[in-house]
Structure formats: C-alpha cells, structure tokens
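A protein chain is absent from this complex, but the other protein chains hold their places.
After this line comes subunit A, so read on.
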Amino acid sequence: MESKFTEAYQKTSEEGHESDCDKTAHLLDLIIDGEASAEEQSFFTTHIEDCAPCFESHQKQKLLKNLVSGHLKRVIVPESLALSIKARIQETA
C-alpha cells in the first residue's frame, strides 16, 4: 500500500526491503502533519523510543514545521480590500 510513495522516498536496502529506520523516515512528514494512520503512528512511536537518530530527526522535523507555523509573520490585509471587493460585487449583475 505504500508502493505509490516509495519511489519518491528512495533508500530501500539492497534486498528492496526497508529497515525500520527507513520506514520511520518515510513516515516523518505524515506523523508531524497528523496524517498517519493509527498503525503507522504506533510503529513510529515504538521505534523512536529506542532509536536515538530517528528520535532526533523527529525533533528536527517538528521544529522545522513550528518555525513556519509559529514564526512566519502574517501580513496585514489592507483595510480597503474588503470594501473594494464588496463594492465590485454589488456592481456585478
């Protein structure tokens, strides 16, 4: 079922069969974006409890997401914009 994604996620070991660390790396984005299934979630959590490098990459990926969601400033909508949209809509038949 992961087949349609795997090619974009490179690195499978020679036998064409993923190590737990590879599998964890492929799940990283799904996990931080809240898109993982319960099964994937529990595999991931169990693995990072014992694997320091994967734990570390999880921390880094979360940090990256938080940098964007928490630090990127929102621009302020010019006050005139809503008014001109309303005005143009009212002119529309």
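Basically, a residue touches a chain if its C-beta (ideal position, glycine included) is under 8 Å from a C-beta of that chain, and two chains touch if they have at least 3 such contacts; residues count from 1.
Following the convention adopted for this analysis, contacts and distances are computed from a predicted model.
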Among "ABC transporter permease", "Sigma-70 family RNA polymerase sigma factor", "Xanthine dehydrogenase family protein subunit M" or "Glutamine-dependent NAD(+) synthetase", the UniProt name of the subunit that does not appear here: "Sigma-70 family RNA polymerase sigma factor"
Selected from A:Ala38, A:Ala52 or A:Ile89 as touching the chain missing from the view: A:Ile89
In subunit A, positions touching the absent partner: 4-5, 8-9, 29-30, 33, 35, 60-61, 64-65, 67-69, 71-78, 81-82, 84-86, 88-90, 92-93
